[in-house]
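Excluded from the complex is one protein chain; the other protein chains are retained at their positions.
As written, the chain order gives the labels A, B and C, with residue 1 at the start of each chain.
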Amino acid sequence: MSGANFLFWVYALAAGGSAIAVVLTQNVVRMAFWLIVSLGSTAGLFFLLGADFVGAAQLLVYVGGTLVLLIFGVMLTASGPFINMKTNPGELVLAGVVGCALLGVILSTTGAVAWDALPSSQHQQKLGFNPPEDGSTLRPLGMSFIGLRPDKDLDRKGTSGQLSTGYLLPFEIVSVHLLVVLVGAAYLARAKRRQGS
Amino acid sequence: MDPQTYQSTGEMLRNLLTLAWLLPLAGFVLEVFAGYWSHRLSRAAAYSAVFCIAAGFVCSFAALMYWGHQTHWSALESHASPADHHDVLKYFSGTYYTLAEFGKLRIAIDYHIDSLTLVMFTMVTLIATMIHIFAIGYMSDELTEHYEDHQVHTAHGHFHRPGRFYMFFAYLSLFSFSMLGLVLAGNVFQVFVFWELVGVCSYFLIGFYFERKSASTAANKAFIMNRVGDFGFLIGLMILWTWFGTFQFNERVESDANGRDVVMPGLFDMLRDDHGNVTVLPANDHDSYARVFLADPGHSGALKHEGHKEGKTMPYFLLVVAGLGIFAGCVGKSAQFPLQTWLPDAMEGPTPVSALVHSATMVAAGVYLAGRFYPMFLPEVLLTIAYVGCITLFMAATIAVVATDIKRVLAYSTISQLGYMMLGIGVGGWTAGLFHLITHAFFKSLMFLCSGSVIHGCHHEQEMPKMGGLIRKMPITAYTMLVGVIAICGLAIPGISIFGIKIAFSGYHSKDAIIATAMTFSQLNGSHFLLFVVPLLGAGITAFYMFRLWFYTFIGQPRDHHVYDHAHESPVVMWAPLIVLSFFAAFVAFKGEAGSLFKLLLDTEPASVAHGLHDVGLAGDLNFPSHVGIEENHKAAGLYALLVAVMGTTLAYLFYGARVLNPAEVKRQFAGVHNFLVEKWQFDILYDAAFVRPVHVIAKWFVAFDRNVLDGFLHATARTAVSIATLDRRFDETVVDGLVNLVGNVTYDAGRSLRYVQTGRLRQYVMFIVLGVVGIWIVMRLFAA
Amino acid sequence: MPALFAADSSIAKFLSDHIGETWGYGLTALIHAVLIIHFFAVAPLFYIWLERKVAGRIQDRLGPTRVGGKFGWLQTLADGIKLIQKEDLCPGAADRFLFRLSPYLVFVASFGAFLTLPWSDGWIAQNLDIGVFFMLAVMSLEVIGVVFAGYSSGSKWALFGGMREAAQVVSYEIPMAICALVPVIVAGTLNMVDIGRMQSGWFTNWFVLHDPFCCLAFFVYFTVATASVKRAPFDLAEAESELVAGFHTEYSGIRWSYFFMAEYASMFAVSGIATALFLGGWYTGIAPIDEGLFASIREVGGSPAEGVTTLGSYVVNLIGMTIFLVKGSALVFFQIWIRWTLPRLRIDQVMTTCLKYLLPISCFLLVGVSVWPLLLNSCIGRTTLVPGEAAALGNKVPRVAPTTTGRKTVAISLTNDHGETIPGILFDPVPITATAERE
Partner (left out) sequence: MEGVGLTEYLVVAGILFVSGVVCMATKRNAIGVLMGVELVLNGANVNFVAFSRYTKLGLDGQVISLFVIVLAAAEAAVALAIALNFYNNHLTIDVDRGDELKG
């Protein structure tokens, strides 16, 4: 068993196990803890997949930002020191059965496809400036954000034809969207002073 | 003058006059909006109005000076006209903008500039400027948020309204713009448009206090009376258009499709030849009535005449009708017999309006048009004009003798003086009539402003019997008024002249000219001696009633101490214009017929006037005096007129100044005549009986017809519609509504049954989604297999 | 597997050559982990002692003097032994599971950050392409442990501390990341080794002196970093005068010491980032010395030079690491100095400082440093202040440079490590189509 495979299993088990733990835990704060473990392990999976930037973004934005926000929300809305909203056991069982059915659907669908037969993009991974073996995974991604696609255009022959499109415009749209959402959230959650009091 | 100078001079004049014409319009727009922008206590509107009209005066005066400089105070003449088939052009005309062309009918904004235009421009803008300035003082009680109108009574006492200071000045500006546009107009249709604009402005201004019933009635009366005259005007326009095919006064050079210059003749060019003569073709075997030859080079199937001109003919009587129609417009506008009744009632407007209406703008428009259109008038029409003027001057003068309202006296005097002008034009004294128009404008505006000053000083008291002795309270007004009175009476010191200049005010010269013309005319046409006698008599009456007014108002003991005690001299903004105007009233006709004003007008005189006409008219028995003939009679006529005027003055002094004679006794002795005169020759009663009552009766008939026949028909229709609608409603209620309700109910029931799925529980929805996905997957598997 | 451990680490090369790739890399990882853990164990000992001495000096007293000789060398060790001996208490109202776990979370986060910290040219645990970003990301995880600690203690003091920490750190992360981006924009890479190498040569090549915006960014960064490791005057989470001890009120013994160690480790981590980004990393700043030292281990043409695995390279790297440690420790000393000099701010002042002042300033700096080369280009005709600086940075990193094409459009082209230009297009819908091919 190679190191990467070993790490994959470690992260996969941590991610999946923590996800199941999130479902099973009744305490919201502990749910948040397991969620952190799960998301952190997912970030590890991203690193394994050569998507370093996505993994680091997952850590910075998701784990460091979003989840802190969630915990913040837990604290602000806690009516008791430890929240325990019991779910009806019958519902739990039903949800479990339905979830297993859904998992079955997904797994059977996944298994039904011969993924190995698909054309791989391994050769594209080698394009770029530093080989990915050096951990150089960022530059193609960064260039795609400013409108260049080295992963698609660098191996083209000749000078004719259209270059591939990058992600400059979506990137800007998402940025503006994020700003709008932040303003909106601040507005929604602002302290409301009641009229006349 | 060579063509280049002619062209450049003309363009310079056009530019200046256009500016002077459009400035009041700009002022109007500014003031209307200024009323919204600023508050009601602001005088900004007045200042902008004064600025605009004063700037207009400066432009007009500059134009006049420029004219004088370029022509050395002679005519603007081009000895080589563009098309080179005409010898002399005494005017400069052209087109600003062609609004529309329908076949031959061409509606355009033209201009026509000659010395008459210039003089009118200068006169109108000068007088209007003075009146604007005067009005700043006179209308100052409108500068308030709560104007109390003492003459309007409501259930809660006097009527209150916000002041309309800015609106007044906006109307004044529009009025000036309209009058200037009328003067500048280059075709008769454009004249008509501005004619109506003048009318509507006078309607606004006479009805300025429209809350007062009398004011709104007077405004309506003025408007309706003018419409009667305008009806004739329209008929005249139609005839002209039908036979002449153009509205243009004078010829116009136009490029045809091949790029060649084509001369489109104007009205005057078609009717008159170069010497101002009309060619009349008498009735013969083929034609039962006489015809007039019209030169029209563009006319197809033209007949040759006199060797070089092509043209066509029109019936003589139709041209007479056209002339009478146009003159009917002038009658309405200038308040001539029989449409004179609106003018005294127009005194309901504020006094500056009266001054403007009576001197420079509205009534002047009629005389101006009669003068401008003189070439189109055939001898029969001129005779009619003369008689109308004659009747008017006498009638109005007699009424003025008994009137007691200070403004009404002036109003009737205006009518009377307009009669003089019409008479002057009618008897062939074209220059004399327009000369009197200009001089009269100055002294009449002066007198109206003086009366305005008196009214203002006496707190809106207009009845002369309540005044008297005011010369001690308001000396400036009194003396300036005296200047005007002397001017209108035509007083002079006979026989003495300093450096060859008669010692006389403007009215002496102009009235002299008219009476001289009338005298010559009556000598030439013995049967029309009344045309001389009546104006001569009128001159005496004029002197009598004008001095009556002056003595009544300013001399003697105060008759009403309440009025007298509160009387005061007007502020400087009001008496300053009086001084300026009195200067012009005295000296505008400086040197009389040798003076520059008369010469300027003489430049524009139609070609046919100077040498007189002999044995013209359809009957061939009319003679019109030549300049030479008039000159012979001039001295005698002047003496007669002066004599009569002095007699009138003396009589007035005896009655009202020295009080040797008692006017009350005279009144008692001639009670019937007095009543007849006080009732304004019964014209209002006559019109009431002749027009208003029949109209009422006919209206009653129509009401009855409406009630019985039309209403019955309508009611029957309505009942039918209602019964059909009832049936339709049943159909709607049962069938249509039933269908709609069915759909609605089905939807509603479906919704009700589905509402149980809508539990509001988030978690169940998630379950539904998952179950849905799984279900779809199962179905797909089943069917895929 | 190679993707993970493909650092320039020469130990890994050496070991994988001898005992196979898997075990070689595994052993390398183990060795490095042990080294860093021990660095953690030892460095706080030093820093705590340093803090005590500095505090003493600032407060006009001597500080520890007795334990371990003249300067109180072993005072911290004695404290540590005392802490280990203490009973591991857990309050009754606490969520025991999270209460016990939180110190480890904090500790792990502080630790993880050192994964991409370059100690020397080639001495880096994992030479990630996203090095700076990764460090910031991992350090941001520390706050979770603090919040959990505050929440699970079941004490209102701890809860307040945790809440404050969450609000403060989440806010300060933003200007911190933006300030770190300022030198990154100058360098054009997130790779910390590359950034370090770009600052070789004379100390004028250090990014802190590169342009006015970078210079300002260094000070802003240092301020923000001090706040994000919750050092005074920003230590609201443990404000002992108000909240007893903040989020670690209920902790004692060895778990408490974990928080302490994490704090000092974080201090060094942010100082290390500042050193690598602004202060020339492991270089002395004197061009001849650096050239002499590091030329021997410089990679040539993308492959390691001969002698990379020699003992000499270890010595050179050790010298580099010493320089790096000295620079970092100096910054840590500054943080201690500030702590004992300035009074603590209120929480609202802390938030105001961040959101109303530091954040706009850092945004301005970011924009400024982006516009700077364009400004220079239009003023003096080149994109750097000092001529030839671009050459000193080397061809290792592709440069993004605005160019004006014949069609008067602004395009962006890239130069790769072989000096080829890859044209791209940003503002013109019709692309420029001369595509260089990679060999």
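Points worth noting:
Here, a contact is a pair of C-beta atoms (placed from the backbone, for glycine too) under 8 Å apart; a residue touches a chain by one contact, two chains touch by 3 or more.
Because the structure is a prediction, the values reported are computed rather than measured.
In the full complex, the chain left out of view touches A, B. Residue-level contact of chain B with the missing chain is found at 754-763, 766-767, 770. Chain A residues in contact with the hidden partner, per the touch definition given at the top, are 1-2, 4-5, 8-9, 12, 15-16, 19-20, 22-23, 28, 31-32, 35, 38-39, 42, 45-46, 49-51, 53-54, 57-58, 61-62, 65-67, 69-70, 72-74, 76-77, 79, 83, 85-87, 91-92, 95-96, 98-100, 102-103, 106-107, 110-111, 115-116, 118-121, 124-125, 140-141, 144-145, 149, 151-152, 167, 170, 174, 177-178, 181-182, 184-186, 188-189, 192.
One rule holds in what follows: only the chains that are shown with their structure count from here on.
Counted by C-beta pairs in contact, the busier of A-B and A-C is A-C.
With centres defined as mean CA coordinates, chain B is found 88 Å away from chain A.
Mean C-alpha position of chain A lies 25 Å from that of chain C. Residue ranges on chain A touching chain C, taken from their complex, read 2-4, 7, 27, 29-30, 33, 36, 40, 47-48, 50, 52-53, 56-57, 59-60, 63-65, 67-69, 71-72, 75, 81-82, 127, 129-130, 132-139, 143, 146-148, 150, 153-163, 168. The residues of chain A lying in touch with chain B in their complex are 91, 94-95, 98-99, 101-102, 105, 109.
In the complex of the two chains, the chain B residues touching chain A come out as 763, 767, 770-771, 773-774, 777.
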